[in-house]
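A single protein chain has been omitted; all remaining protein chains appear in their positions.
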Amino acid sequence: MATVDVFAPGEALAPTSREVVNDFSIQVATVNGSGSQSANLILLRALFQMGIPVSGKNLFPSNIAGLPTWYTIRAGKHGFVGRKKEIDFLVAMNPETAREDVINLDPGAAVLYDEPLNLKALRSDVHFYAAPFDKLVAPLAPPKFRKLVRNIIYDGVLAYLLGIELEEVRKALFKQFASKLKAAEMNWAAAQAGFSWAQENLEKADPFRLERMNENQGKIIIEGNAAAALGAVFGGVGVISWYPITPSSSLAEAAQDYLKRFRIDKQSGKATFAVIQAEDELASIGMAIGAGWAGARAMTTTAGPGISLMSEFVGLAHFAEIPVVLIDVQRMGPSTGLPTRTSQGDLLSSATLSHGDTMHPLLIPANPQECFEFAARSFDIAERLQAPIFVMLDLDLGMNYWMSEKFEYPAWEMDRGKVLSAEDIEALQGDWGRYRDVDGDGIPYRTLPGVGHPQAAYFTRGTGHNAEAGYSEREDDWTENLDRLKKKMIAARKLLPKPVVRDNEKAKVGFIAAGTSDDAVSESRDQLARGWSLETAYCRVRGFPFSDLTGEFIARYERIYVVDQNRDGQLHMLLRRQFPEFHDRLSSICYYGGMPLDARTVTDAIVEREGL
Amino acid sequence: MATVDVFAPGEALAPTSREVVNDFSIQVATVNGSGSQSANLILLRALFQMGIPVSGKNLFPSNIAGLPTWYTIRAGKHGFVGRKKEIDFLVAMNPETAREDVINLDPGAAVLYDEPLNLKALRSDVHFYAAPFDKLVAPLAPPKFRKLVRNIIYDGVLAYLLGIELEEVRKALFKQFASKLKAAEMNWAAAQAGFSWAQENLEKADPFRLERMNENQGKIIIEGNAAAALGAVFGGVGVISWYPITPSSSLAEAAQDYLKRFRIDKQSGKATFAVIQAEDELASIGMAIGAGWAGARAMTTTAGPGISLMSEFVGLAHFAEIPVVLIDVQRMGPSTGLPTRTSQGDLLSSATLSHGDTMHPLLIPANPQECFEFAARSFDIAERLQAPIFVMLDLDLGMNYWMSEKFEYPAWEMDRGKVLSAEDIEALQGDWGRYRDVDGDGIPYRTLPGVGHPQAAYFTRGTGHNAEAGYSEREDDWTENLDRLKKKMIAARKLLPKPVVRDNEKAKVGFIAAGTSDDAVSESRDQLARGWSLETAYCRVRGFPFSDLTGEFIARYERIYVVDQNRDGQLHMLLRRQFPEFHDRLSSICYYGGMPLDARTVTDAIVEREGL
Amino acid sequence: MTAAAAPRKAPKINRIGLDLEPYRGLKTTLCAGCGHNSISERIVECFFEMGIDPTQVIKLSGIGCSSKSPAYFLGMSHGFNSVHGRMPSVGTGAVLANKDLLALGVTGDGDTASIGIGQYVHLMRRNLPIVYIIEDNGCYGLTKGQFSATADLGSTLKTGIANDLPPIDTCSLAIQLGATYVARSFSGDKKQLQAVFKGAMGHRGTSVIDVISPCVTFNDHHGSTRSYQYVRDNRTDLQTIGFVPHFDEIHVENGFAPGSVREIEMHDGSKLRLEKLEEDYDPGDRLRAIERVETAAEKGQVLTGVFYVNTEKPNFIDLLNLDDTPIARLPQSRLRPESAALDEVMEELA
Partner (left out) sequence: MTAAAAPRKAPKINRIGLDLEPYRGLKTTLCAGCGHNSISERIVECFFEMGIDPTQVIKLSGIGCSSKSPAYFLGMSHGFNSVHGRMPSVGTGAVLANKDLLALGVTGDGDTASIGIGQYVHLMRRNLPIVYIIEDNGCYGLTKGQFSATADLGSTLKTGIANDLPPIDTCSLAIQLGATYVARSFSGDKKQLQAVFKGAMGHRGTSVIDVISPCVTFNDHHGSTRSYQYVRDNRTDLQTIGFVPHFDEIHVENGFAPGSVREIEMHDGSKLRLEKLEEDYDPGDRLRAIERVETAAEKGQVLTGVFYVNTEKPNFIDLLNLDDTPIARLPQSRLRPESAALDEVMEELA
């Protein structure tokens, strides 16, 4: 049930006059560990430099080398660069998947392939270009480098076929191999060779073409993990304890690199941070909690299995009221699941992680800028609330390359929360209670170990306690404490980023989505408006518990579709939990195939549900 | 806002002619580790033997010796033996709490106290009896036994004051000290001494009295943990791996005792079971999963912190479809919380334990019979569904003494689920797939390791797999598998115990509750009917996901009060999740003070909400 | 890509009448040249040559490149690729449920010594009958090469960063904590690996074999102490190891110098023949074994050989005194006590 107009399958193909400019997808099918990543990034950068809105998404297997990998570049002249479900231009380099890759194409697509694969015979309704990569690479590089250089050749061929400016390929290439000039030269020769060969041997027949635009002024290209890492660094993180796990490892590793660069004293060589690769996730969250308790801005990074392992400790941090940041780069679960596929499957488990009555604030960024900002702000929120805060990225956001505005320097004062100094304690003559609700917002005051005042100490515990932090099993102490914790979490709403609301006076239908569903929903709204004249409103939530503004949004529209990248509609569930009165307006659209969500999937669902 | 008629506080007290027979509460306040447990159990048993409906609840601190403990016996001639909020007859043996204990009494209550405590001065509106326990004990036992024997004396005094038949005290006492005849004799002398002294020195002034009934024919007294342990033994458990944690340790320990008694071959001395005290909860659930995978009926026992630690492994068992039983004896969380207080705080976290989309069936017993039956049945359900099954006891049910009908021998055939034998595989000529949905119920077939057929093996994993158990990262394999798992969990409803429904044609108001809320809700319904003429219906759910019958119940009543023993209304949340269309009928009554729920708390809430 | 290939000279049919095929697994998806692939090949050979019924074997693993490898051998055996670092508990449960199966655990150094060290320690204490192979590359292969807890002091990452924490020696720990067959070998030494594996297969107690198994992608460079080159340059053999299968009494694999050989009879009747290279080394002496292994570590030697064997100590199944029929195979009549038993208890509680 496709919603974009297509050829009838099997129909033979004549060279087309219809042109598709700057709005299509290119997919390169290779084998991982074969070094195609460089070639793909150069392609991505070249388009970026040509001022075309673009994104690059890597679909890779959960192993190290030798298995199929697909890299997809989406050019989107209207600014929509979410995944496109259909592949328009395929570069088929992998013998293992080439057949299936070609068969899955929509008619009218184009294929550049490695000549020996002989794909042309497979169907007549797509455009084929064959290139003899082995032959081309032979004169360019000594045998041991050929595997890598070979891939750069397709960059050159594509440059010719799609109209990518060769100068931009050169710039991107030299940026990519900045530290290895020799390799750069060799690869640049390969790109040129590909281009020349194509110029002489291929005849352009497909409609896909790129041309310079002017959309990327002042923009950058970055993965969400690197953006969040930078956010943590500029947010003043002090201690990062982590355990390697896809897709979060690169976040901790990037943070470590940036910290080494910017947070080591030039004179003394000494560090204002500690990054610890812990022995597992129980240890990494334990260390972060210990550090948060002792007054450092502390965080850990992980993915689903780590969240599960951290469950007991997060309950402790919640109940003992210790600031700590957890960045969860969500991958597809349950269990070990699909470690290299994206999902929003940890929303529910994170929001109520641990046994007993708990609730934890979530921040849900949708783009690198928000990764940066939310990571930086998460420490303020954690220290203000004295609670664990989850920053919910996902694999798509974290590991793929996104265009972004440049990040704004965090000009705000850090909020270190309600911390009493020795002078404060002195002024209070020691009359303070660690868990007293002095301000009526449920948030108590704390002291840091070592503050040095004889009346500053208190005893932290996960067991029942009274307002003075004394051990207590009394019914009234317990219920008062739990009530205060609830109050505090309700107060949390105000500290979290507000939803991004796109009202629409003409609309009866609204969307609610979070995180990386944004691209697909935005593009789908465009498709619906243009293809079906369906006007829609849109509220992108960015924090849980949800803002009142979200409730007000729901109240304004008759039918709200909540888009989730998980099976059970976890965002939908959390919304219904907080806004039960609107339960019958909220319906759920779930995608859980592990690919980045695409607009067509959303549009198809709406078309069906709305009976369009 | 009390709902039972009381004296005006402070009003002086005349000996009363109003008699309260067989329906009141006795509380013994002592210090733990002082051996009062025996004295209290003897009291409980004596009442039981007198045919009076009775329960005994121990309120103890989370330490080993030296802190205040309260033992409460509830006699309930109408069969309501849930906790009574008011203490009617206090035995004050603990100097540390005596003052507060007395002050908290309602007017008209009675107090037996240790003479030196001199409590009489505290107020004039309760009945006091002072006994010189030290003086009385001196001639009865050598110094080192006096601490223990002293407590038995209050049994004797109470026997006189309340009309407990001394012969029943004797029987209970000799049962209690069955293996230690010397101790029995010494204690029997103490009981008699208490009785005689009271006879000679006390004048009965309070209204509370016990007299023989005939309600306990064929009944037993047992803790829920022992009942569940028996259930596991008769359910055919093969491997129990556990880690000590209050309040579940006694379950595993009782199971081990029963297994040693009934499941060791008399001739060979060999065991048909293995009980392993693991090194922690990650290991105990891992062992149980390994055993379930290899074909044994396997279980683990734990409490909230353990549930949190088991989170990752439970996701594996869910996703790899391995039968395993988890018994969670719930205590008060979050975090270490109140280890010796009861709650229903793990319903939500257990139902969706682990990251990603998961769902796990819960069985929620309300009494020892159900503990027995559900524990036994849980293995059938686990093996039928090939999934982790949670049996949700709580501290009140697990560790306190309950009257019960005798358990019925499980006459049903064990359901070992869809397991293919070597012959089956042969007949299929090896054409089977571990995760194929052959029967359309979402439940696949499995083989056990060692079954011996060359085509029987498959590879179990927590990563993505296809219907043949082959590793797969394909979008279609993944979504089909997740869809099947969902279908399976929906099918689970039919395997779970149906709700106990008490319809009421005259009622517009209904209750939904689960587990140990039963006593309080049942008694509250009686109070509401008699005190406020409010007729109510009642549906006690016993499994999650909920039966359709529960949905139908909700549809029949205008206003449904969902009673929860946790702060956030977890049962209420789960009901709203499954039956969103009824969200506005369902309102939530939550108690989370850690005591066993009492009727008055429920009644007070209804009276207020219904504006009675 | 290398399939777990057959040895060249192996006989076509083994003593239980099977050819090599049933012992093979799927095509490996590990990197070409990965030490783990060689280990898979040895496993295929050893089970074939010993004539063990593959349907009576279970393969257990955690998470990692190494932990994937059970898919690449013994395709007729049930396999369980569990969660990261917690395979020992899963294996324990499986063996409790069915003590008649031969349990083969294959895991990584990260899986065992980093996240998994707690379960490892307790597994050793129990002396559960299991063959526990650590494919030890000193790093986390599957997550792209970070240090694991067996990385040596000073060993470097590809980025040049040096490890500054002392390694956990899984062998000396195993000996200390109660394992009863402990060896270290090298993925590149076919002969030694075979002898050591076969010895373990005949042992009914916890066998730990730490196999140095280089990660060609992330840890095979100069500066790494787990590279093929480093192992070749720094390897010290404790013994020359021969093996005489229980079904083949006459055959002697090596011509040993008389007197210098120590023969150990395993539980299945096979004999491990250790030709001493270090004069007075006694693999029955627990304290000496620990000391020798620790000394090697201090000196930067890659010491290989059978460090410790104890065939006397009762294993966990012995301690539990389990019924002859495995628990998993017991019928309802043996699992559910008679109704008289319930009556008895009810009577007591009445």
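Some observations on this one:
Labels for the chains are A, B and C, by order of writing; each one numbers its residues from 1.
The working rule: a residue touches a chain if its C-beta (ideal position, glycine included) is under 8 Å from a C-beta of that chain, and two chains touch if they have at least 3 such contacts.
This one's a predicted model, so the numbers in the text were calculated from it and none came from an experiment.
Only one of B:V21, B:L67 or B:L122 touches the absent chain when the whole complex is considered: B:L67. Touching the missing chain, out of B:D88, B:D155, B:E215 or B:E279, is residue B:E279. Between the chain not shown and the residues A:V157, A:I222, A:A252 or A:M595, the one that touches is A:I222. Of the candidate positions A:T447, A:N466 or A:T603, contact with the unshown chain belongs to A:T447. Listed by residue number, the positions of chain B touching the unshown chain are 33, 62-67, 243-246, 249, 277, 279-281, 305, 335-336.
Residues of chain C that touch the chain left out of the display are 114-119, 121-122, 125-126, 149, 164-166, 168-169, 172-173, 176-178, 286-287, 290-291, 294-295, 298, 319. Chain A meets the missing chain through residues 218-222, 230, 233-239, 241, 258, 261-263, 265, 268-274, 276, 278-280, 282-298, 312-313, 316, 406-407, 409-410, 413-414, 447-454, 456-463, 471.
Rule of thumb we're sticking to: only the chains that are shown with their structure count from here on.
Each chain gets a centre from the mean of its Cα atoms; for chain B and chain C, those two points are 44 Å apart. Across the assembly, chain C contributes residues 83 that each touch 2 or more other chains. Residue positions of chain B touching 2 or more other chains: 312, 316, 461-463.
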